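Heads up, one of the protein chains got dropped from this complex, but the rest are sitting where they should.
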Amino acid sequence: MAYYALPKRKNNSGTKHLFRAWPGTKRKERHMIIVFKPHTPEEKVNEISGIITKLGYEPRVIRGVENTVIGAVGDEQMHRSLELLKSFSFIEDVIPIQKRYKLASREYHPGDSFAMIGEQKLGAGTFQMIAGPCAVESLEQVMRTAKDVSSAGARILRGGAYKPRTSPYDFQGLGDEGVEILKQVKKETGMPVVTEVVGVTHIEKVAEVADCFQIGARNCQNYHLLERIAPVGKPVLLKRGPASTIEEWLSSAEYLLVNGCPNVILCERGIRTFETATRNTLDLGAVAVAKRESHLPVVVDPSHAAGKADLVLPLARAAVACGADGLIVETHPNPVEACSDASQQIPSAKFKEFMDAITPIVELMGKIPKPHFDFEKK
Amino acid sequence: MAYYALPKRKNNSGTKHLFRAWPGTKRKERHMIIVFKPHTPEEKVNEISGIITKLGYEPRVIRGVENTVIGAVGDEQMHRSLELLKSFSFIEDVIPIQKRYKLASREYHPGDSFAMIGEQKLGAGTFQMIAGPCAVESLEQVMRTAKDVSSAGARILRGGAYKPRTSPYDFQGLGDEGVEILKQVKKETGMPVVTEVVGVTHIEKVAEVADCFQIGARNCQNYHLLERIAPVGKPVLLKRGPASTIEEWLSSAEYLLVNGCPNVILCERGIRTFETATRNTLDLGAVAVAKRESHLPVVVDPSHAAGKADLVLPLARAAVACGADGLIVETHPNPVEACSDASQQIPSAKFKEFMDAITPIVELMGKIPKPHFDFEKK
Amino acid sequence: MAYYALPKRKNNSGTKHLFRAWPGTKRKERHMIIVFKPHTPEEKVNEISGIITKLGYEPRVIRGVENTVIGAVGDEQMHRSLELLKSFSFIEDVIPIQKRYKLASREYHPGDSFAMIGEQKLGAGTFQMIAGPCAVESLEQVMRTAKDVSSAGARILRGGAYKPRTSPYDFQGLGDEGVEILKQVKKETGMPVVTEVVGVTHIEKVAEVADCFQIGARNCQNYHLLERIAPVGKPVLLKRGPASTIEEWLSSAEYLLVNGCPNVILCERGIRTFETATRNTLDLGAVAVAKRESHLPVVVDPSHAAGKADLVLPLARAAVACGADGLIVETHPNPVEACSDASQQIPSAKFKEFMDAITPIVELMGKIPKPHFDFEKK
Partner (left out) sequence: MAYYALPKRKNNSGTKHLFRAWPGTKRKERHMIIVFKPHTPEEKVNEISGIITKLGYEPRVIRGVENTVIGAVGDEQMHRSLELLKSFSFIEDVIPIQKRYKLASREYHPGDSFAMIGEQKLGAGTFQMIAGPCAVESLEQVMRTAKDVSSAGARILRGGAYKPRTSPYDFQGLGDEGVEILKQVKKETGMPVVTEVVGVTHIEKVAEVADCFQIGARNCQNYHLLERIAPVGKPVLLKRGPASTIEEWLSSAEYLLVNGCPNVILCERGIRTFETATRNTLDLGAVAVAKRESHLPVVVDPSHAAGKADLVLPLARAAVACGADGLIVETHPNPVEACSDASQQIPSAKFKEFMDAITPIVELMGKIPKPHFDFEKK
């Protein structure tokens, strides 16, 4: 395949080697700034300078009248972080000045990368609408939705067979039965499928139908799962955690890439803040920053950010205008009957209207909307 | 004037009357839900029921097998909030189910209201770009900016003579001298001016030049200032506080309206969250909610949200696509020389390019961009 | 055993049954408040009333002059949440008035429950200091620490064999080798062990040594892991997620209890906020609320909250004074050489000093500190 892909490698989790190296990439250089408290005496500075050297870094002392800082340049093979220097009482701060990810960065891959979800390209100029119900509830429900959203122009189907829910008393998804339903709908409509994996024991089953795995927000920093899903070799749509910084989100993407995932699609879905009028606070600044810092495609989930159907459209439009490469939207033939997240699902019969309100902005942003898809032929 | 305006009334702050009534509006009804802990005995429920009646509310008891709640309907002339019931150990929660604002709500005024800033209409279908430097630094700087942004299509000038700064050692603005500079630029270019008031003792001076007062984010809940600036009778652009909920922001707007401010323009500029990659987290969900709940025009400040010039454009586009009625953007003839917020100001020479990237989305949203303005004639 | 324990039941995750019932507990009643927008017409209220009845709830309409609310009483066997009503445009809000957990609540078990970690009682009057290194690095390191903290009066050892780290390039723990080290130290010192499980594939291995499993903050809402670790039948120390509300944290405890975990120990370790001077923001209000709402013991991790060794003591004291049933503290024979979190670990040689500064507050709070433990005999 011509698109951006990393060579697969074996998952090395559970290893007893202290540090991993990514074969074929250069060692990762590390810069740290060590800030001393004002008027720290010369001998203390020298003491720290010595420790820095012993730990394998090269210290460069910068002295002012009141303040001293040391810039340290090192190599990430060194296993001790200089952050330990914070434990000295005369050290004010230790500031790492480097990103904790590499393969996900634009420095590593300057152009835009893209993912193939089935035969659908996402990113690098092609916009994708991923639509479907929050949870798979029945064959009829998913089939109706798939036909509605497909005829409206969406090319990729979403729908969860396994649902992570806050309370153990809430509906948890149909499980394996849901996977079978997705298979039938995929077979009949030809739409590729994005569906969530909530735990490692489901990977194999979900892989039977998924063209792209989804990692949910609460699993964004579940590294155990990331390390095990990556080597399967399918694209992964990685939702940002509700309390994950952009750097942590990209570091989670790095876990996927370094463990062999061919393509990661970043998905912003709102972060947790003090505001309760919306379910989450959609952080479109993060979309802009992620597009600048990383080559990975970025999609937005306006449904979980909004939590209420009438707020989905304004947030969806905003996301596209901000540069998103796609949207993932919840839709249902009859939201009032939905088993979960009923209030935020768009009626699938109105999905065409929704698409029509989005498409002109997609075009304005210079992206290809509604890519060719021969629904009838399938 | 035909536009939405409230009758002016005298500022009654400092009053010794316990409660205010807004003349000409009906009394504000209040609903509260009192939730008892599971298995609270009958007599405790009756005791609370009695207190509720005594406080002038009408209690309606709803009993389940395990749980009991009371819905209480009252009148806001009653000065005791039922929230005091929280202090009983067998009360689980007391939930107010009503907004704390009225004049700012769509229920009070179903259509969109608009503001006139000088001769420029903002809101109710007309989009305005408000542009100018963060701080007024010199006549040349403001004049150059005004000419650049005006010829690019912006109709309203921004610029602060008084600047609230986190450190007392930072540049605090030119003060009264800045007001004089704004007067000269206004006279020469004919552009109406939006400028900040940071304290009551500056109101009179700033009123000499301001066509619209700006209340900064840190003063969003400075009710003392809101009560005193409202009766001046000019529109007020009210920035949302970095930790203000949408309801608190609208309650601050209510302070302005109830004290005689003719028009309030809400301004979303980002809230404070755990994310540090952007200066603030722009909350476009709040724009959508504010447009739904309130008739007031909503503008967005992408500059303070972004904190970095290259993120301003994507956020500005997103804001427009989300339904904003205008933008307020920082621009400077030479950002590298700016006294404050240098990193987020757009070079005024490039402002036309910026406008051109925004205008198609404004048009797509069905709003009138770049309203007529005869710069040459002035 | 005399202490609070739930009957074990088989993990039923992956089930295709839509809803679970907890055998032997009564059905869970559910109250919802449906709030209409002001001046909603009578027929709309009746329409909703009908839907509520159809969904199996009993509606009680409360009418005011402007506003109407419906209180709905139902039964959780009903699988549709009334939250779906939010999708009607004339509905202002749907407010659930019940907790989403039951077995974790004081209503279910009014007294304090406690856990046995090995032969050590934690909770219900007995205070425990759990101490040890962040990560297991070598036999010498863990043995030295165990001896130091044990002789200072700590009775339970902590230490991670598997470490979840933000970057894939950071030290990930010794894995299985770390488990073997913990086994040797446990054998020699007799101290029971609390150690983290990061994924389901490690449960069996970790169970070889753990007297109590630890679920880390980032896995607090990893329900897949919670469901699988619970049936093993060991106590679980459940860290609060950095963005988990108290209710979500207790709901995660409910996942453990409902799936057969005999004892859950809640652990507050700081939440993520805008403040960066500390690593996290320790939320002692959550300790007070958790103690009030739940019978479960609550311990506090001041090390992760502080992020810096000199802040650990004041936060530890505060936690005890707030009512915590124990502390879990990171300590290391030589913090400067630690592989992870070096800056927040207390030198184990100084651990006695640390304990001595805590113990008087433990006694003041009426709890038994340093319970009997015959280190020499082991």
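Chains here go by letter, A, B and C, matching the order in which they are written, and residues are numbered from 1 within each.
One rule holds for everything that comes next: a residue touches a chain if its C-beta (ideal position, glycine included) is under 8 Å from a C-beta of that chain, and two chains touch if they have at least 3 such contacts.
Note that the coordinates shown come from a computational prediction; the quantities given were computed from them, not determined experimentally.
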item: Touching residue (missing chain; options B:E66, B:D148 or B:E254); value: B:E254
item: Hidden partner chain, touching residue among A:G64, A:G111 or A:G366; value: A:G64
item: Footprint left on chain C by the chain that the document does not show; value: 243, 245-247, 270-271, 273-278, 281-289, 291-292, 305-306, 310-311, 314-315, 317-323, 360-361, 364
item: Chain B, residues in touch with the chain not shown (by the definition above); value: 13-16, 18-20, 22, 28, 51, 76, 79-81, 83-87, 89, 94, 100-101, 162, 164-172, 174-177, 198-202, 218-219, 221-225, 228, 241-243, 248, 251, 254-255, 258-259, 272, 308-310, 335-339, 342-343, 345
item: Footprint left on chain A by the chain that the document does not show; value: 29, 31, 33, 35, 37-39, 60, 62-67, 69, 71, 73, 92-93, 95, 97-98, 107, 272-274, 276
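In the analysis below, only the chains that are shown with their structure count from here on.
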item: Fraction-based call for chain C against chain B, same above half, different below; value: same
item: Centroid spacing, where centroids are CA-atom means, of chain A and chain C in whole angstrom; value: 26
item: Distance between chain centroids, defined by C-alpha means - chain A, chain B (Å); value: 33
item: Whole-Å gap between the CA centroids of chain B and chain C; value: 40
item: Chain B residues counted as touching two or more neighbouring chains; value: 273-274, 276
